[in-house]
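Every protein chain except one is present and positioned as in the full complex.
== chain A ==
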Amino acid sequence: VDCSLYSPGQLNTFFSKKTFVRCVMVSTYTSLVLFFIPWAAMQDSVRGDGKDVADYQSFALSTQTSLMIVVSAQMFLDTFYWTAINQFFLWGSIAAYLAITFTFFSNGLFFVFTSSFPFIGTARNSLKQPNVWLTMFLTCLLCVLPTVAFRFLHINFLEKIRKFTRFQKYKAREEGQPAPAPYRPPPRRVSTRRSSYAFSHSQGYGDLVTSRKFLRLKRRPSLFGRNQSPLVENQPQHYRTITEEAEESQT
């Protein structure tokens, strides 16, 4: 039974007020960084050969490119399973952005549709400057690092800290009652060929159910331990392989 679809709803992870406030805070911070870092870096700056780089078109281009990279980085962080399709689309969108930018800023389109493509030459002139690249790199890093740090803390430590403090309190209070099950660290990812890009993650248990295994009285390891219910942990699926003695005919 595959339950990871139900947990966002049950834990109300996507549409709560807390999530909204967090989203607004992150967006405000990102917007401020995306504008003010290029602004401060462009104040009175010029190119390596003395010519202009603080013009409206170059400023727009550097802000726009930083934004694209930040958004792509967020998507990279949010993608759980990197299949070939994901790789193609995620890297492809950055490549498409660069291709489209250089096309829009090229000589050819300027000659055909002159007033619609006035940004001619801007990409060639400003993206050659190390100044501009350094500014974009700084902007993207400033936007992405807080998210990474927060997520790292959340995934690895908040659960542990909460459980540990809860356990300490429990232990201090009750001596005789049985202790709760110990916390086991999340199991190392098993290299799995299951990816989660659709609702049904696994083959299902139809084969298992229709085989005659249930008639035999063997004890089987439980599929889900108490602390490993995906309902509680809301983690990507980890599967333990179920050994089968004889291969049924594959359908």
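Throughout what follows, a contact is a pair of C-beta atoms (placed from the backbone, for glycine too) under 8 Å apart; a residue touches a chain by one contact, two chains touch by 3 or more; residues count from 1.
Operating definition for what follows: contacts and distances are computed from a predicted model.
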Query = Quick one: the chain not pictured, UniProt calls it what, "Synaptobrevin", "Ribonucleases P/MRP protein subunit POP1-domain-containing protein", "Cell cycle control protein" or "WD40 repeat protein"?
reply = "Cell cycle control protein"
Request  = For the chain that's not shown, point to the residue among A:L5, A:C23 or A:V148 touching it.
outcome  = A:V148
Inquiry  = Considering the complete complex, identify which of A:Y6, A:F20, A:W82 or A:F102 is in touch with the unshown chain.
reply    = A:W82
Ask   = Any idea which of A:V26, A:A54, A:V71 or A:L90 touches the chain not displayed?
value = A:A54
Note = Had the left-out chain been drawn, it would touch chain A at residues 37, 39-60, 80-85, 107, 110-111, 114-115, 118, 120-121, 124-125, 129-131, 134-135, 138, 141-142, 145, 148-149, 151-153, 155-157, 160-161, 163-164, 167, 179, 182-185, 189, 192-195, 197-198, 200-201, 203-204, 206, 209-212, 236, 248-251
